[in-house]
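See structure below.
Heads up, one of the protein chains got dropped from this complex, but the rest are sitting where they should.
Entry: subunit A
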Amino acid sequence: MRPSPIPLRRAARQILSSSSTIRAAAPALPTARRSLNTSTSTTGSDCTCGNGSSRRPQIQQLPKQQQHQQRSSYHSYDHPSSPAAFTPVEESILSVAYQHVPSHGFTSSALAAGARDAGYLDISPTILPEGAFTLIRYHLVKQREGLAARASDLFGGEGHVGARPGLSEREIKARVEAVTWERLLANAQVIGRWQEALAIMAQPSYVPPSLKELALLSDEILFLAGDSSVDPSWYTKRASLSTIYAAAELFMTNDHSPEFMDTRAFLNRRLREVNEVGGVFRNLREWVGFTATAGVNVLRSKGVRI
């Protein structure tokens, strides 16, 4: 015997009506959240944080786009625009917190210690939306920005542009190696904590900004080394250098040799491998190109009108 359809229909209607009440309730939620937001922001700006000083943490963040777009497009020398990656307050907290990294690691306790030392309340690191990852990003950004000065020391004070005309392929490669090594050495201070940092960077929500930083770093290294290729190898060079750098960084966390000699050897081996593979492809392309041109020319000499 079939069950009567009426109870079923009633059940269905009930479900529908309940879903409509949910839907009706939904618009109320954002307004509630908005009122919450406004209340927090007012309290945030009203409270005086710090040791009775008039300094107040400004809860202002750069727009996301500005944070992540820096230095990835047109770089002007006359009209430089490098929107600071961090607001002054963030900067003041992070720069002090960074000193605590060797002892506390890339953690919220390092941030809290930094905030305290900078004269803010322990709670103030909550203005950093990404928590401990902000500290990691601070390390990545600062070390990348410091690379230009180190490179100009290395290459004899050529200023911000690493290039001079007539650098041979071999020289550029040596310079890429030198700059990459400089950047790896910049991790030495925090190397004991770097595995933790890598673990945080591997969390799904932090993967895109971490990869973005990696891309910016390899772009910076190649630019400082004076690599002026602007054809498809622009992409392959950056991709291979990023891979090598990430691998070397991971290797370095387990390297106990004096002055990280093993890491340097590792880096050199990887760079050499890339050169070898790249050389094979270049030769292959050259051969194909030559054969094709020769073939066309033979046909032309035979009177074929091509």
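Note that contacts are C-beta pairs under 8 Å (C-beta built on N, C-alpha and C of every residue); 3 or more make two chains touch, one makes a residue touch a chain; residues count from 1.
By definition in this document, contacts and distances are computed from a predicted model.
The chain not displayed here is annotated in its UniProt record as "5-demethoxyubiquinone hydroxylase, mitochondrial", chosen from "5-demethoxyubiquinone hydroxylase, mitochondrial", "Origin recognition complex subunit 2", "F-actin-capping protein subunit alpha" or "mannose-1-phosphate guanylyltransferase". For the chain left out of this panel, the touching residue among A:F106, A:F223, A:Y245 or A:F260 is A:F223. The residue from A:P129, A:P204, A:P232 or A:P258 that touches the chain not shown here is A:P232.
When the whole complex is considered, the residue among A:H79, A:R170, A:H256 or A:K302 that touches the unshown chain is A:H79. Where subunit A meets the missing chain, the touching residues are 65-66, 69, 71-81, 83, 158-159, 161, 163-165, 219, 223, 228, 230-232, 234-235, 300, 305-306.
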